[in-house]
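For this view, one protein chain was removed and the others were kept in their places.
Chains: A, B and C, in written order; residue numbering restarts at 1 for each.
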């Protein structure tokens, strides 16, 4: 997808949430530090930087409690900005976490009336997303969890989560919207423990859905990394399962509050293998940034942040192409036996194959003496990243 | 399952790996501190303590390289101990991590010959397990991972993992062994990152298998906890998915090396909800302890450790029964709305139901003013645990 | 200090920050869910529950921007409540984290004018604390850190931190306020990395101060636990160093956002050893709760939370007394050799002592065969906690 240039263009399919560059900088201990930005202005500024699309929560675009007239005015201004810039709405989602009504959960709130409200709000937000052409609808269950284990039977919570998604998928199919769902897992924060904490748990859950074929994942760097899990491996398993429908790019340190840092600003090696995987796997969806400028930024600093996300992605994509053409790296891969992992081991089961294997003579001592020179291979990767390989 | 007594009996279905009480106490920085124990002695000692069964890796019972005669003598002695004590073999598994041959992986080793050897070794170990009546066969892919990301395409690794399990399941079915498989996920250690790092990832993977119906999970407290994930929620999702085939009980602090501590020795609240879930869910498999005595133990200390695992389980089961009968706790559950989570929210999708929801008048401000008194509920749990509720 | 009762009384010296029960429930993803409480009401409600004191940030009591008249009215109302209830102001501190002016730090802000403002604000807040009789003044450097390493030389930051504390200590001495300082370390959040991240770093820093004798620590459960460090050991080293001037009690899971949970609601074993240490060490300062009610609480739930903090403390203090009188536990301590750690090993250095040691015959193999039965000891602690030891 990336073509060697370091200037972002719409072909690179970079998108940003309105809430990212638009984040006002509040945190658990601090007040806002930036003024809200008009969605139309965000579209224009991101368009100038070479982005392809924007995404939003319903309330990012049309504030909670806006009148029908206000709604129309907002949408008109927003559409104009899209038309002028050629930007698209690459994804839409529902804010089911900000208002006090969702403090105990949305689809898994203990109060059935809250659950019904959450579904109703999502139905309307799906309509808004469809109206604006969003091909993907994301579900982040930020409040679907607990601090006090006793308060929710987690099996009942999964029942309710499934019921809600089945209902909403039914709606999308019924309306004929060309839209797929993408679940976004997260282990904790703002709840003590969240249901569907990792890409694995969410993938497994999808298999239980009535319309599981239209449901995939939206993995986020920060969320898997909080739990110390390999995001590269998590995305690879998602792709392997045919379920990478969208992706949230940012950066994060392990074992910390949700940092949502500029893409590539932590763990360059992990970011490199992620970009390489996305570029080589045929994934053609948005490269979506779900990050926030540092709280010390104002004005230009916000756009520095956005430009940095894209630029680092392009730099890493460039390194990925270089990797593929680097003879020494390819030789080290061969010495590590990496290509041999693609070869079948035994093929499908047959009684004869089993007998043959059981009778075969192996020399484990000799096999154990092979050296794989992974240190050399990894060192070459580090030097490639550091720009020290020509 | 537990009946009020604090004396373990076979009805409680407590089992231990031979490698647990038999662990010689070596660690990355230290030499063994205890002598190996004979499997038959372990069976007798555990039987005396009230256990129900033992489990083993092939090499725990029959050391790598033993002659056919030695194998027979060992098995005879082991069977005698089982017969005398009434203990059963509750699970068997393969050691695919100790020998240098597996340093780069077993089913996902880059060298196809190593992969073939791993499958062959497992075939023989399955025979051994079947011969001794093990109803469950566990797969822990301890070496299935990497330190250097470049060395393995994780998608190819999943292909090989699947191929191996399909082959082995084919074998078990072909032989007609009354045996199911249970995958045991772990995020890292001894590899930098392991494939199938959590119960979620493993559950999702099972859905891709040819004989997925005979494959479930063996979740382990320490492994999910290392990543800071809720083990209680993980086991609940496993049960919800119909896949709790076995369980490994121990204790662990978050974000640390694999500690394999005595069950209940960390996070009593999590341990309580786990025991409550196992006791109330209808799970009737072994309560299997995969833990190790502290390295400062010798002799009696080892059996203190084993007795402690069982006793804490029984104490927590007792507390779970008390919880169900505690009027104030039940009232607090009602005030938190916990029982209402079991009620359907909207039922299956119909166009009318969707329209009705979209037209319904909600009062989110009023709904948001409800207080759930989870603090009181959780405090009652803490006081129950502390034995301060009568 | 605790005397067996489970009813809190002022003699137990329980105190709460105004910002704890007064927290309105906003978080990074959610709006406030509770209305602000008047400080005087907080004093009365806490007094009713048996608390001894309250603490505050300057802005908790007198909002930023209040006029002199407003200030007087607030203070009058607050003093009346104190007088009526007999509650005291047990600690005061400065809010140097909420306003945008502090987004880049306070004492370590890069802008010298911000640093000067931070010191000026603290001078006024110290006057307020002194006026209300606060014997301890706490410094939590919540914004003293960075996300971008390049932005601050950490050595210069330590210079500025020291300069500020030296200046402020000079002021307190000059005014003759009977007040000591207590530093509160935290590893991260809201900044990516905070200077003085642990009790260790802060203790070491104090040794560099001009008036280090009047500066000690205010360790917080959640802060050390976020980094997976032993809070029990951290407080013990603080006491050992003569620097436990104040303490912040709450609960937290390792490797997560700052949870500030109800005291005792996580890791009961750690909480037990902490209470035991405080009770037995002669520490006579406040047992100060720096926690927040869950976001699902309203009204009574807030006071449930406060009562729960105190009650669990008293229950654990009761268990500590029981521990001291439990013959089997004392026997297990002896078998573990615990009392022998208090005996000197060699005494002060002399050449003769060294020669004698070097010539002494040791039998490490025999010494290595000793078993310490720590499993039994720890199991007894677990059973004590579970209320299962009579």
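Simple rule for what comes next: contacts are C-beta pairs under 8 Å (C-beta built on N, C-alpha and C of every residue); 3 or more make two chains touch, one makes a residue touch a chain.
All of these numbers come straight from a predicted model, not from anything done at the bench.
Engineer: Would you mind listing the shown chains in contact with the chain that isn't displayed?
Structural biologist: The chain that is not shown touches these displayed chains: A, B, C.
Engineer: Which listed residue, C:9, C:26 or C:237, touches the chain dropped from view?
Structural biologist: From the options C:9, C:26 or C:237, the contact with the absent chain belongs to C:237.
Engineer: Which residue among C:42, C:61 or C:202 touches the omitted chain?
Structural biologist: That would be C:202, which touches the missing chain.
Engineer: Could I get the residues of subunit A that touch the absent chain, sorted low to high?
Structural biologist: Contact residues on subunit A toward the absent chain are 6, 33, 228, 253-256, 262, 264-269, 293-294, 296-301, 304-305, 307-308, 311-312, 315-316, 319, 368-376, 378-379, 382-383, 385-388.
Engineer: Please give every residue of subunit B in contact with the chain that is not shown.
Structural biologist: Touch set of subunit B with respect to the missing chain: 25-33, 97-100, 102-104, 142-143, 147-148, 151, 188-190, 192, 228, 253-259, 261, 294-296.
Engineer: I need the residue numbers on subunit C that touch the omitted chain, in ascending order.
Structural biologist: 99-101, 103-104, 107-108, 110-117, 119-120, 123-124, 146-160, 163-164, 166-171, 174, 187-188, 193, 195-205, 207-208, 226-230, 232-234, 236-237, 239-241, 255, 269-270, 273, 329, 332-333, 336-338, 340-351, 353-354, 357-358, 360, 362, 364-365, 367-370, 372, 374-375, 377-378, 381
Methods note: only the chains that are shown with their structure count from here on.
Engineer: In whole angstrom, how far does the Cα centroid of subunit A sit from the Cα centroid of subunit C?
Structural biologist: Here subunit A and subunit C have centroids separated by 38 Å.
Engineer: If you average the CA atoms of subunit A and of subunit B, how many Å lie between those two points?
Structural biologist: Roughly 30 Å, centre to centre.
Engineer: Enumerate the residues of subunit A that touch no fewer than two other chains.
Structural biologist: In subunit A, residues 99-100, 103-104, 147-148, 151, 188, 228, 255 touch at least two other chains, as defined above.
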